[in-house]
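Every protein chain but one is kept in place in this view of the complex.
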Amino acid sequence: MIQITEHNINIEEIVKAASRHEAGAVNVFIGTVRNHTKGRNVLRLEYEAYEAMAISEIKKIVDEAILRWSLLGCAISHRVGVLTPGEVAVVVAVSTPHRADSFTACQFIIDTLKQQVPIWKKEVFEGGEEWISATP
Amino acid sequence: MIQITEHNINIEEIVKAASRHEAGAVNVFIGTVRNHTKGRNVLRLEYEAYEAMAISEIKKIVDEAILRWSLLGCAISHRVGVLTPGEVAVVVAVSTPHRADSFTACQFIIDTLKQQVPIWKKEVFEGGEEWISATP
Amino acid sequence: MGRYKIKAFGITKDIVGGRETVVEVEGNTVSELRLSLQGKYPGLTTLKSLFIAVNNAYADEQTAIKETDEIAMIPPVSGG
Partner (left out) sequence: MGRYKIKAFGITKDIVGGRETVVEVEGNTVSELRLSLQGKYPGLTTLKSLFIAVNNAYADEQTAIKETDEIAMIPPVSGG
């Protein structure tokens, strides 16, 4: 299950979608909106995705994770739209027979997602706004 | 929040208890009952805890994790009683400012919990039962 | 030589002033498209990186493009 959504992410639902009865371990990464970054007070984040390509790029990452680790289930949901501090921006859940693989695979997926998947966030803080990572 | 419980673990509740507005990352490990181990069909697991000591040992592990990583929040729940395949046996959730620490700290906690905390499981499979890891 | 419709996201949307722009390109490669885009919108050269996606996949500089392809500018991503 791969999802780009404008609605609140239901963590339990993502975990269920990734779980398998043959799996003993589920690892879940949840990225939330921080209330400050670089000493600035964050008012909100605005997320935007190139949806069709984002889903296709996430699929490639999941396919690689399935090949490299014994991934049994995987579910990923990413929010778009306006998010305020404390809200959940992304959830990655993977299930594997043994627990060490669940950590490694989940970390690989979120790390690679952040590098490759066409999703952008603009941070709106007190006194300004900035597309994160856009300029040197 | 550290909990030994006879009731279903509510994952969303554990995640909420570990989340902090200053944290950007939450990592969650969920241990579930597998439907087979070592080629045996698992009918159920029976978990037992030395509750007061288990909570005290988990606290020590969490205190060490707080010292070693920038842990902002942590919540741990472990089931006791009779569990059937697919059920959640343990949930560990940690929140940190940055994501790499969330993976490392969560893995440290579950690995150490499995080595040190006085909780035992008996596996009841087709044709027999066994206290896991008890005898060589 | 062709006329290409290009999708814009994130900061590139602000630079070109909308979700889409159209550029004339001398040639039919991603590399030539990039030159046209940067000529029309010098602000694009200030980005940390700018990839071009063709039909929902990252394209390299030599990739040939057609006017019917779905083409997009991909500034540095920042999901998660």
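As written, the chains take the letters A, B and C, and residue 1 is the first residue of each chain.
As a convention for this text, a contact is a pair of C-beta atoms (placed from the backbone, for glycine too) under 8 Å apart; a residue touches a chain by one contact, two chains touch by 3 or more.
Here the structure is a predicted model, which is why all the values come from computation and not from measurement.
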Partner chains on view for the chain not depicted: B
Option touching the unshown chain, where B:Ala49, B:Cys74 or B:Ala105 are the choices: B:Ala49
Positions on chain B where the hidden chain makes contact: 31, 47-50, 52-54, 56, 78, 89-90, 110, 113-122, 131-136
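Following the convention adopted for this analysis, only the chains that are shown with their structure count from here on.
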Separation of mean Cα positions, chain C and chain B [Å, integer]: 48
For chain C, residues that touch 2 or more chains besides their own: none
Where chain A touches two or more other chains at once, by residue number: 31, 110
